[in-house]
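Shown next, in structure tokens, is the structure this report addresses.
What you see is the complex with one protein chain gone and the rest in place.
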Amino acid sequence: MSETYLPHEVQYSSARHQAESAISGMWLFLATEVLFFGALFLTWIYSRHWNQAGFDAGAQHTNLAIGTVNTVILLASSFVYSAGVAFIEAGNTRRLVQCAAAAWLLGLAFLILKFGVEWRDDFAKHLFPGADFAIHGPLGGSARIFFEFYFLGTALHGLHMVGGLVLVGWIIWRARRAEFSPALHTPVIVVGLYWSFVDIVWIVLYPLLYLVGRGP
Amino acid sequence: MTLRLRRLWLALALLLLAIEFGASFLPMDRAMRPLLLIPAVLMVATVGTVFMEVGRGPAVVRLFAVAGLLWLTILLGLGSLDPLTRTDYPVQSTSPQ
Amino acid sequence: MSATAIAVPAAEPSYLTDGLTLRSWLLTTDHKRIALLYLGTITIFFFVGGIAAALIRLNLVVPEGLIPSAETYNRLFTMHGVVMVWFFLIPAVPTTLGNFIVPLMLGARDLAFPRLNLASWYLFVIAGIVVLYALFVGGVDTGWTFYTPLSTAYSKGHVVAAIVGVFIAGFSSIATGLNFIVSIHRLRAPGMTWYRLPVFLWSLYATSVILVLATPVLAMTLLLLSFERIFHIGVFDPALGGDPLLFQHLFWFYSHPAVYIMILPGFGVVSEIIPAFSSKRLFGYKFVVWCSIAIAVISFLVWGHHMFVAGTSLYSALVFSILSYMVAVPSAIKVFNWIGTMHKGFIRFDAPMLYALGFIGLFTMGGLTGLFVAALAADVHLTQTYFIVAHFHYVMVGGMVSAYFAGLHYWWPKITGRMYPEMWGRAGALIIFIGFNFTFFPQFILGYLGMPRRYHSYPPEFEVLNVLSSAGATILAVGYLLPLAYLTWSLFYGERASANPWGATGLEWRTPSPPPTDNFDETPVVTEPPYNYPPPELVQRHV
Partner (left out) sequence: MSLWLPAATTSAPEVDHLIIALLLISCAILALVFGLILLYVFKYRAGSSIDRGALAEKSWRLETGWTVATLLIFFGLFVWGANLYLRLFKPPAGAMKIYVVGKQWMWKVEYPGGQREIDALHVPIARPVELIMTSQDVIHDFSIPAFRIKHDVLPGRYESLWFQADRVGTYHLFCTQLCGTGHSDMVGDVVVMSNPDYQKWLEQNGASETLAQAGQTLFMRYGCSGCHGGNGVGGSQSVSTVRAPALAGLYGSPVTLADGRIVTADDRYIRDCILAPQTQRVAGYPPVMPSFTGQIGEEDLLKIIAFIKSLAPESRL
């Protein structure tokens, strides 16, 4: 291997040393993200615990179809990106670009479905917990809390998605300039970790928002 | 990992999603419904091990992943201990006035 | 801090003389320069918080309060708390001493992510500006704890701006912690096995674990808090269906471990200094190491002890009480190990050692009073009184700030290449120790007698003790101004320092003072355990 001759920063002994450190750093960052969303999940536990009936009543108004399709989309996106990582390791830059582009488009599809269609519907149905909130009656207050959680959770996840799209876009741009090789492609892996993590957050949010509160 | 094997894992994740989706239509007690999260946890495990390849790279990667999950457990476990056990002593009623 | 004044004529330019432009400082990725940027910033915040503290003590000289408005008083103690906690105590040791020393101790040329390190300083400065804006222009009167629903629905201050500042500072913390953890895992010099790591590194590792895993919870909590304040979402406010105790749980999930973010680096500093000035191996190295890690883990299991009278479930109070006792065990073990280190040593009383001894004494008192408030029934009486104020000041100011000064004096020759005037250093340590006890000991009694904290005015029978405390605060203030004066003086007129003025072990002493930009000419190789001071019987023969 000629990897000792690859460029690396002064504090590392080799490019491989640097690459593994960068990957470890990303994992640690994702651990902080776990705790960040963890606090949100604890909020869900509390909110549901104290307002169970209304909280679940709110969940009935979510759009199960879009939510499920979006979960499929994100799983597929995470899959196809990881295939791209495997391609660059085999030296196939062209397939990496294709895979990353597919992942990027799937991510965009998620955002369009989520915010362009689903949120717009929700607003049209006055499900946004504003002055004209649609759910009245005895359970209205608790249902409002559900939708506060819904909008907050999806918005935070959406922001992470946007960040991910920017990063994946950057990878596509660099890959098209042939900057990655089997020996040097750390950014591809690091961005992939983040992209899959955003998927993981959604996998947890999906039952919390769409399934648990939905009675048969 | 071959692309073919990777596809199989995706299929498994989608199967789990289908199970989760289907199970949500079963009549279930409200207190039991959070069990729907079990397939979700398995999906998370799939994404983590297959797409993120937690098994590859230096050992410290596993350490960080486990640490994140362990601390999440602490937060959710000890955090929900209070509301789940918050029994208020009933304000007693027998008093000769 | 002027770089030109510290120019050292050396064969190789030191990091201080390697580029003298403003740009070379503001865009540096050298961990040593970033440490100095942090040092300057943190000193400013220390004195901002200190001025607020002085005004608080001034107000309490008379029972009715010298400051005419209770509102102003509330803003002052909020400012004191927010600035001291997030802009001094938490970042102090990690970002200054840690940034400077960690790579040197590891035998590395820099931290793992140098640009992230610089970014964390910029985030910190931005956060500081936002918080100072909120505190000075609008004022916040919720206390540093931001309890709901006071902070969300009733306070009229600039709560959101203050929260945004703390939120940004949190990212700076996370970046620092992440950098340290990855560096310690990945950048150890050849031969530097885990059990050869100096305890300072172990402590910063444990600190970073907390920084990295607790801070994100605070971030989400503050986010929810500002959403509740702006959009009235019903997460915390019972009037909207929320639970105010959820806020307290989330807040203390971060803020209790944060106490250990403050004190663990102090443990590390003291574990370096005691062996160095006793010329003896650290007693029970492995115990000290694993106690640091144990503290980092257990500190996450005890937050509920802040809420024994808050209305949580009694069961959870029991669980949190016993866990709180558990976290005291490793701290106690450490104290005994430091004392064991001094046994049969050759103890020298240079300023760092005096600060370190002050740390042990004050921290022990802080820790022991912690037992009072971990005992459930005693806590009911003592919590939310001046007893608590005294308790955590003993730990954080008596303990952590003493350790910070100890470390600053210990590594000052390495950082600046200059020695400070030794006699002044010793005088400073002594004045701080006396002034501190004078200020805070009376507060234990005040607390037992029932004086509540955060009171602008108080019943006249508490006056004598309050006056005593305020009088002590003036001594303490002198004690803190003194190092500022003589350390600054030493930058220009101090004697030049040798590479290892204390005769200490550790890789940082094997490179010139101040170190060259790349730290080491050759990557050092470690062949011996840490603190490999010769055994006493050998030293004895030389005496």
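As written, the chain order gives the labels A, B and C, with residue 1 at the start of each chain.
Here is the rule we use: a contact is a pair of C-beta atoms (placed from the backbone, for glycine too) under 8 Å apart; a residue touches a chain by one contact, two chains touch by 3 or more.
Here the structure is a predicted model, which means the values were calculated and not measured.
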item: Hidden partner chain, touching residue among C:28, C:155 or C:402; value: C:155
item: Sole residue of C:26, C:230, C:339 or C:423 that reaches the chain not shown, by the stated touch rule; value: C:339
item: Which residue of C:26, C:129, C:230 or C:322 touches the chain not shown here; value: C:322
item: Omitted-chain contact residue, chosen from C:201, C:360, C:395 or C:507; value: C:360
item: Residue ranges of subunit A at the interface with the undisplayed chain; value: 53-54, 138-139, 141
item: Interface with the undisplayed chain - residues on subunit C; value: 65, 70-71, 74, 141-143, 145, 147, 149-150, 153-155, 238-239, 244-245, 278-279, 281, 283-284, 287, 308-311, 314, 317-318, 321-322, 325-326, 328-329, 332-333, 335-337, 339-340, 342-349, 357, 360-361, 364-365, 368-369, 371-372, 374-385, 445, 448-450, 452-459, 461, 464-465, 535-537, 539-540, 543
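Heads up, the rule we're going with is that only the chains that are shown with their structure count from here on.
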item: Comparison of A-B and B-C (more C-beta pairs in contact); value: A-B
item: Whole-Å gap separating subunit B and subunit C, where each centre is the average of the chain's CA atoms; value: 36
item: Residues of subunit B touching at least two other chains; value: 58, 60, 67-68, 71, 75, 79, 83-84
item: Residues within subunit A bordering two or more other chains; value: 20, 24, 28, 31-32, 35, 38-39, 42, 46, 50
item: Complex interface listing, subunit C residues touching subunit A; value: 103, 108-114, 174, 178, 181-182, 185-187, 212-217, 219-221, 224, 227, 231, 233-235, 240-243, 246, 249-250, 253, 518
item: Subunit A contact footprint on subunit B (complex, rising order); value: 1, 3, 6-7, 9-10, 13-14, 17, 20-21, 24-28, 30, 33-34, 36-37, 40, 43-44, 47-48, 50-54, 57-58, 60-61, 64-65, 67-69, 71-72, 75-76, 79-80, 83-84
item: Residue ranges of subunit C touching subunit B (in the complex, touch as defined); value: 185-186, 209, 213, 217, 243, 245-246, 249-250, 253, 300-301, 303-304, 312-316, 319-320
